[in-house]
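With one protein chain held back, the other chains of the complex are shown just where they sit.
Chain naming follows the written order as A, B and C, and within any one chain the residues start at number 1.
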């Protein structure tokens, strides 16, 4: 029987998670929430996702019908018919929501905007799927942490020890955000080290990592500049690291000089060209010619598609929490095969 | 029997035209050309479009097989099995190509990068479909001219007379182009008036129009700021102009204040959200609250998606030249219905 | 005896007006106001401008001394020793300030952020200096209106009649502003026509003008794309219009192709190169090769340095209100000669 999944918050992340869940044959969407009858409702209708109101408020619920949308009730009504809820609401309301989910007696998944201290557990597919099997709730970590986990965990698994410094060059605004700047500046994040890198330790505490971050005037992807110190006797070469990543899930390794994909702009065009819905790129993009292992020091760049790399992790996390698949690689294979059916031309 | 369509130049425009043609039930793609075995070949393979080499050169043709792609021959071979060719090669090689197409005895369509003086005939669906019925060749005009034609032709058809001044605020580079600037400047096009506006007269000579242009540091869409002087007794109001456009094909009219779609960034997000392939927007986007008819002077803004608004016009132009549909509205309806099947979530 | 000038608001505009006034031999700065002891105070100290507090509030006044700055009192104290005050405070507090200035019995000048309805009188040097002679108060119009006035008034004076449409391509943020976007979008101003163009009629009611505006991701200058319809028998040519502007004050006419100054970025570099303080450009920049008179229709582009083109107008306005120079050209010559002494390498 399919796992009944609720999406609380049908926005940038919620709509993507919903479609990825909907593509799986062991899950179904039982409803999505909107705060009010706005644009996203049309998408839900088109996809046949039942609409619920974010609030248990009769007046707010009836506002949907007045705008011509069928609303099936408030959040409580949705939780009552679900096995698990994926919370995709904007950050900072998590603690109150968690109480509701627990009261409803269903499992829950938060996103990286919430803190580990609130969820007490975090998740990425390759780092700690097994530890999340059958637990009540977890947090799928942020786009940056997910991205670091993708490339660092296989490395750690090989080496048994890692010390990492990462500079995150972040897109300053989302592609559809026309208010935020800067237009012509580099903005260092003056909290040093930043919180981004250490967040990896919530899913893989054995990796020692720090990070610094700057925001720059672009809207497409984040870029990580990474220096990892491997232990003596690591036995790796530049080429074997590249091979390791090519054989790891959800990493794309391409040669910038050969393909002409030299910036995040061309990476995003590549995603459009291969037919990805919304032009998304669930994989982490690593430039093959930007990888260099120099003695024990590994240098590499990777690009992160902020609004989409965590989408497949949410699907895997559902299987972990519901206990239906304890082998992370099996879940990843299943998730990605299903997604690829809608994701390619 | 389906019209056999060749695509000469399977790049940014070519791949889009190919998919739009492929979606029609009265046409089929008999082949696409590439200069060499590069990235686009994978897309063609995935779509089952036969690959041909741009050149009739045995060595260049055999290079494809060496890279693992089946190449069905040179351009001549492709032209021999086609009824019509859509030339989507980079500008400035048109004259030589036209000779080849005529020698092959098939019909041909060029894009707006070529000059009207070379093709001697130009095309947009709403302006002059009928005049292109059964002719040997034509030119689908540029993204900007197509965009102006979409909104001005219905206006002209109502008023019988129009004098138009347009300032084109152009995206300075394509989204996947990481070389072109400027990063922080406004670049006026010092040819005044610019050639863009008057190009409308190649499809609708009765519209009197001039334009100026500036390039600005954005990669998403062009924006037109338009001032049209209507004749006395035009009988229109701001609202009736808006209604006219809402009832005209391939124009989207939305209220910026109500929808929050206040810039070209949100327009492009809207296109992604409604599931358009590549995030394209074939329609011209007009801000409802940016339209104002003040006496005889009509002010409005419209946004143009450079790489995609001409795609459906190419499909209609094929029907015109092949003489299979002389009613432009019927062709447009057929084209757009077929496209919408792949274009929505 | 020198005119005693107070600057109320020593920020982006205020500090520039102060230095321009200070350079004149018929004026002196008797004080500048700051809301609190912050960075700008150091500049005032370095320039020997007496510092006053924006508020008549003992506590706020004494805060300056605690930070090591000598504060000479509150706004009232400053007004008591001034002949005229230039209000350079952030917009929207004008009405309350005007009451204070009138109570103090001194003359006052506001900036373009305030509305004509409040000041009841507006000013640019070339348009209406004479009409402002000996009046109690006026408003130096905005950077855009000042820029339009510079090029249109000489044209109007020649032709006697003008109908103008202007599209303003505006820098979306100030150069030192790192919060405002958009980073990658064009933002049409959906109030159509915009208020900018018609504001010219507050200084030259005879010029018929409308405008549209878009904001674009740049921080350097605004650019105007202008279409002016001249009356029959105007007797002008493209060249004679260019000559007219070359002979008009505060207009720089340069050929983009010959000088390589093809965008607003190079215009700003030019200003830095010729040693202008802060890299400012008080003049309006017109591209010679972007001017074209086609029958009765004149097309041209001009670039506006937002934070500085109004600076010399403020100096002239002081002379007008104080009645010390009723000939606008004489005032302009005097102002500019004095400024040039600090403005060149």
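Keep this in mind: a contact is a pair of C-beta atoms (placed from the backbone, for glycine too) under 8 Å apart; a residue touches a chain by one contact, two chains touch by 3 or more.
No experiment lies behind these values; they were computed from the predicted model shown.
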Quick one: which of C:54, C:184 or C:229 touches the chain that's been left out? C:184
Candidate in contact with the missing chain, chosen from A:227, A:244 or A:274: A:227
Hidden partner chain, touching residue among C:24, C:126, C:149 or C:219: C:219
Which of these touches the unseen chain: B:81, B:118 or B:173? B:173
Give me the chain C residues in contact with the hidden chain, please. 15, 19, 39, 43, 46-47, 175-178, 183-184, 219, 259, 262-263, 265-266, 268-269, 272-275, 277-279, 344-345
Touch residues of chain B, complete complex, unshown partner: 172-173, 175, 177-185, 187, 217-219
Chain A, residues in touch with the chain not shown (by the definition above): 165, 167, 169, 171, 182, 184-188, 190, 192-193, 210, 212, 214, 216-221, 223, 225, 227, 256-257, 262-266, 287, 289-292, 294, 297, 299-301, 303
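Quick note on the criterion: only the chains that are shown with their structure count from here on.
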Look at all chain centres (mean of CA atoms) and spot the one farthest from the centre of chain B. C
If you average the CA atoms of chain A and of chain C, how far apart do the two points sit, in angstrom? 50
So which bits of chain C are touching at least two other chains? 182, 184-185, 187, 217-219
